[in-house]
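With one protein chain removed, the remaining protein chains of the complex are shown where they sit.
First chain written, first letter: the chains are A, B and C, and each begins at residue 1.
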Amino acid sequence: MQSYVHVILAGLSSGMFIWLVASGLTLIFGVLGVLNFAHGSFYMLGAYCSFTVLKYLGAGYWAGLLLGPLAVCAAGFVVERFFLRHVYRIALPYQLLLTFAFVLIFDNLVKIVWGGGALSPPSLSFLGGSVPILGRNFPVYNLFIIAVGPAVALLLWALLEKTWYGRIIRAASSDREMAASLGVRVPALFTGVFVFGTWLGALGGGLSVPYVGLLTPGMGETIIIEAFIVAVIGGLGSLKGAFVGALVIGVLSAFGTRFFPAFDMALTFILMGGVLLWRPQGLFGATR
Amino acid sequence: MKAQTRNAVAAAVVLLALCAVPFLSGKFAIYLTMRIMLLGIFAVGYNLLLGQTGLLSFGHGAFYAAGAYGLGLFGVHVSTHPLLGVAAGVAAAVLLALLVGTLCVRHTEIYFAMLTLACGMMAFSFFWNAREITGGDDGLIGIVRAPVSLFGGIRMPIGKDEQFYFFVLFFFALSVWVAHRIRHSPFGLALAGIRENARRSEFAGVPVRRYRLAVFVLSGAFAGLAGSLEALLESNARPFMAHWTHSAEPILVSLLGGLSSLAGPLVGSAIFVAMREIIQRFTENWMLGFGVVLLVIIMGFRGGVVGTLSALFRKATAPGEG
Amino acid sequence: MGEPLLTTQKLSNHFGKVCTALDLDLSFERGVLTSIIGPNGAGKSTLINLLTGHLPVQAGKIRFQGRDITRLPIHKRVRMGICRSFQIVNVFPELTVAQNVMIPVLARAGRSWRPIRSLSRETALMQETEAILEKVALLPERDTPATALSHGDLRLLEVGVALAAAPTLLFLDEPTAGMNPVERVRLLDNIRQIAREGRTTFVVVEHDMDVVFSLSERIIVLHRGEILCDGTPGQVRADAKVREVYLGDDVSDLFRYREE
Partner (left out) sequence: MGKRGMNRRDFLKLTGAGSLVAAAGGLGGALASPRWVWGATPSVKGPVKIGYQAILSGTLAGYGEFHKMGAVMAIEEINAKGGIAGVKVEMEFRDSTTKPDEAIKNARYFVDSWGADFLAGIDSSGQALALAPVMPQLDRVLMVTHGATEKLTEEFVFKKGVRQIFRNCMPTYNDGHGAAFLAKDFPAVKWATVSPKYEYGFTCWKMFQDSLKGLKPSAEFVAESFAPFGTTDFRSHINTIMDAKPDGLYSTEWAGELITFVKQGKEAGLFDKVKYVMFPVGAAMDVLEGLGKDMPDNIWVSARYFFQYPNSKENNDWVARFRKRWNHYPAYVSETGYSAIYAFKAAVEKAGSKDTKDVIAALEGMEQNCPAGKRVFRKEDHQAMYDVPWGQTKSDPNYPFKVMKEMKVIPAKEYFNRPPFEGPGTTPPFK
């Protein structure tokens, strides 16, 4: 019982953590139609910037979490405004290639700026430590992640469904020309959405600092694949799908690692393959 | 007709130049040229799928790996004859491609890409974890380059790089020739039709899924060929051949060179290998340099290097036509 | 004329609650140039989509030349001789006019699988392609990419690609939409010509009543997924229900092109 509960908790926290990264990826795909490989780089940059604020500027972790991702938004702005904007109309593989180029560039820049060695943050005071659950310790910070995930989901839902901006964004994502003809400045809107998506990815990075406890120049590459898988399982462009997909992947991976370790490297891919064979458009994807 | 003659002459010149490489250049250049040709075989086959049929696969590394492990296991357990080994490698790749393709060709676009990615990574995980058969992450070692014996009597050694070079060149030329024929065959036209408009192709009487499967397996065979040749070149087969990062290489070079021509992936392969080499000689920060060059190519050469240059060439030679 | 070419039994289709085909029993005779008309949403396109395999059949049966083809995939129906053109131009944009037509020609001749043989060696099929281009008056444009064609020429190509499959039964979905009068006359002449040759039976969906009444030997009027009337142009013109539907619903519909 203790074991099952802890496996589920581990799964929930890792699922919510992936969701935080996948949410920005999904939002950008849903609105701009771009599969952003560099999203993992924004995650990495978010982690490094937060870490810098926390460690070198002497500010606390929470200041790092606030300021770090904001700094990364500038990178997102540059990528969208000066590069991505010019390739919306060309084929998908070229978009992938463009964002892949940024993965190389950002990975290398991080190495130049912060060094190649792994950085490891000091442990947290507030929200650090653990609480016993059924006789085994569980980190408080993971409970915090489990809470932040739905909070971000709620925020996104409220933003898209309840605000004027949300309506504009949804209109523009379903029909660019139509929105443009109604006077929406679509390019500016897209830049805004991209920067917001960047912020979400960077926020995930900032939250990863205590969660993973390690920063390395290649840290974005593992997470981006998991985020892709989650987004695809949920149905590309569907935030609800990404949320559910992340939960499914998180919990099933935790069970897989614990009870079927032989398959744990392939497990997420098997799940994705299975879902796509069963429902090609993903769990909540619109049929195209 | 004129363009045809020009292409034939260009091909002949390139082939001659390739034949001359072992006599004119240093060992490292020979080695790099072999690597370019291997990537070229991989990419030119892959581009039948991406450029000709419009399908983006993220799992072709698996077939490359199947070729390498196929040759390696055949060499270790059955026979070290290189030609039989290559045949075994290609056969393994074809079988795997048939299996994966049957599952995947129902889907298109990004879903096809993700499904092939999943299958490729399952293969990667298999090669990594089936340690008894594949040697795990250490890779399959002990692959040797035995002489090619033909018709009982003739024995051609390929142990030295200068000798093996011609073995690779033979398969490279064969691959390019086959890809060229396919592009200009009825089959190739049907594939182009599927790329342009799959639904209409069905209404033209083309069984689209079967064609997709056929070209998927065909490109898998090219990947398997390249993989088996690499296993011979480097004397090993490794799981990372099946990893998605390796599957992305033919996509990268096809896009670099241009999707719409036969020469595109080949030029892209040469650029990819040579450029990394150049950058690495100037800086340890090769990723940065490579990323910037990629950006320039994507932003500046929308149709790939070959496409853009040939458009420029046409403009320059025919100024009157505007 | 003996057995009908194609028959349907209680063919039905629903999109959610909207019924687009309800228990349709139809038969198409060889050599009878038929038109299908009806107001927007009457189910004309749905009917073609069902008959050609574009939409899966939800209920009912379709027989073609005595064979049940209800579940047959598109390409097999095409091989049997059922083909169609599209209301929105739907060709192979980056390919040349000749290549567009060549694809169905090769498929019908069973040559598309040849991976090594050069296309330029297929001289007989080349000639056949040219003959079709001749019929739709596109021979001068044979090496132009489809994207570079004018709208009217694209419509001609659309019909050409459909004809190239050498169908026994050819559905044309608004073949003259967006054409200028000169082009329209030319295309209609061509259709009449080919129909007279007797190999191909045409079924045309049209909005332009001039076209419909000048071309057809038989007219089927659909309304909300049901057959309102089925007969010669004279019978249809005189039918009270038809007048009521068109007058009651939307008169202009009879004379307006669909904009989609």
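Everything that follows uses one rule, which is that a residue touches a chain if its C-beta (ideal position, glycine included) is under 8 Å from a C-beta of that chain, and two chains touch if they have at least 3 such contacts.
Please read all numbers here as calculations on a predicted model, not as lab measurements.
Enquirer: Which displayed chains make contact with the chain that has been left out?
Expert: Listed by label, the shown chains it touches are A, B.
Enquirer: For the chain left off this view, which of A:R170, A:K240 or A:R258 is in contact with it?
Expert: If we include the chain that is not displayed, A:R258 is the one touching it.
Enquirer: Touching residues of subunit A against the unshown chain: what are they?
Expert: So the residues of subunit A touching the unseen chain are 3, 6-7, 10-11, 13-14, 17, 107-108, 111, 115-120, 122-123, 129-130, 136-139, 141-142, 208, 212-214, 216-219, 221-223, 253-254, 257-258, 261, 264-265.
Enquirer: Residues of subunit B in contact with the chain that isn't shown?
Expert: Touching the missing chain: residues 17, 21, 23-29, 31-33, 35, 128-129, 131, 136-139, 141-143, 161, 230, 234-236, 238, 240, 274, 277-278, 280-281, 284, 286-287.
Definition applied: only the chains that are shown with their structure count from here on.
Enquirer: By CA centroids, point me to the most central chain in this structure.
Expert: B
Enquirer: Taking each chain's centre as the mean of its CA atoms, how far is subunit A from subunit B in angstrom?
Expert: Their C-alpha centroids are separated by 33 Å.
Enquirer: If you average the Cα atoms of subunit B and of subunit C to get two centres, how far apart are those centres in Å?
Expert: 42
Enquirer: Under the touch definition given earlier, write down the residues of subunit A that touch subunit B in their complex.
Expert: 35, 83, 86-87, 90, 92-94, 96-98, 100-105, 107-109, 111-112, 225, 228-229, 232, 236, 262-263, 265-266, 269-270, 272-273, 276-277, 280-281
Enquirer: Can you list the subunit B residues touching subunit A in their complex?
Expert: Answer in residue numbers: 50, 56, 103, 106-107, 109-111, 114-115, 117-119, 121-122, 124-126, 128-129, 244, 248, 251-252, 255, 285, 287-288, 290-292, 294-295, 298-299, 302.
Enquirer: Okay, in this complex, where on subunit B does subunit C touch?
Expert: Of all residues in subunit B, those touching subunit C are 178, 181-182, 184-190, 192-193, 196-197, 199-208, 211, 214, 218.
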